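Selected chains from the complex are presented in situ; the others are not included.
Per-chain numbering from 1; labels A and B assigned in written order.
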Amino acid sequence: MTSRHLTDYEHADAQVRAVYDDIKQTRQVDDVNNFWKCLAAHPATLERTWQSIKQTMAPGALDALTKELIYVAVSVTNNCPYCIASHTAAARRAGMTDEMFGELQAVIGMANETNRLANGYRVPLDEAFKQP
Amino acid sequence: MTSRHLTDYEHADAQVRAVYDDIKQTRQVDDVNNFWKCLAAHPATLERTWQSIKQTMAPGALDALTKELIYVAVSVTNNCPYCIASHTAAARRAGMTDEMFGELQAVIGMANETNRLANGYRVPLDEAFKQP
């Protein structure tokens, strides 16, 4: 088995199928993404990761679109090609327009620029930002 | 001059003062943060960075709070202590509640986890995510 063996539904055991079924029902999709088919190689990680994602990405104080924008921001900053592709698609499904996409990238870019300016200039923390 | 010399308003020249004045008026604050006082060491960078931030962070298709949440997500992922502190404060001013803060961190954490699972398993891109 290579490190990226994909486990399809028909070859999955009962534990993996239960997770796939929950993903498909929760997201209203016909099949799960390759990400989950790879994780199926270690069922405990598949199940734990799905439960964490399901809980974390459910609408709460932040709506689903905002959460996807945050997800894209992290994935772009880490340069994870798979996650950029899959969560940009998820953000579009959640309602991201072209204009929102453009502003999202602009903010991500500026944050990465000023993060390095703050580091490089070794900016001392303002008193107002210190915590007791 | 050390790399983190702070230029106060009273010691700033006209170009730097003009930027400081614009920051204070735009943000309705009495003084600018240390970040800007450090950048003043290179006035061209001070002016360019402020103009970029002003344009990028203005409410548009995304509101001010959403933009600050994205900014925090990038800063946490890059581990820039100054930016985490200053933009967490900015997000709170823009309306971030404790519950939103908790969900924000949860999404940032999960995105960082799954970014690495996608990398580590070398997940192949789904056909649906490929672009022409």
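Heads up, the rule we're going with is that a residue touches a chain if its C-beta (ideal position, glycine included) is under 8 Å from a C-beta of that chain, and two chains touch if they have at least 3 such contacts.
Since we're looking at a predicted model, the values are computed, not measured.
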item	value
Copy count for the complete homomeric assembly [2 present here]	6
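Note that only the chains that are shown with their structure count from here on.
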item	value
Whole-Å separation of chain centres (CA-atom averages), chain A against chain B	20
Partner chain A, residues of chain B touching it in the complex	3-4, 6, 33-35, 38-39, 41, 45, 49, 52-53, 56-57, 60-62, 66-67, 69-71, 73-75, 77-78, 80-83, 85-87, 89, 97, 99-100, 102-104, 106-126, 128-130
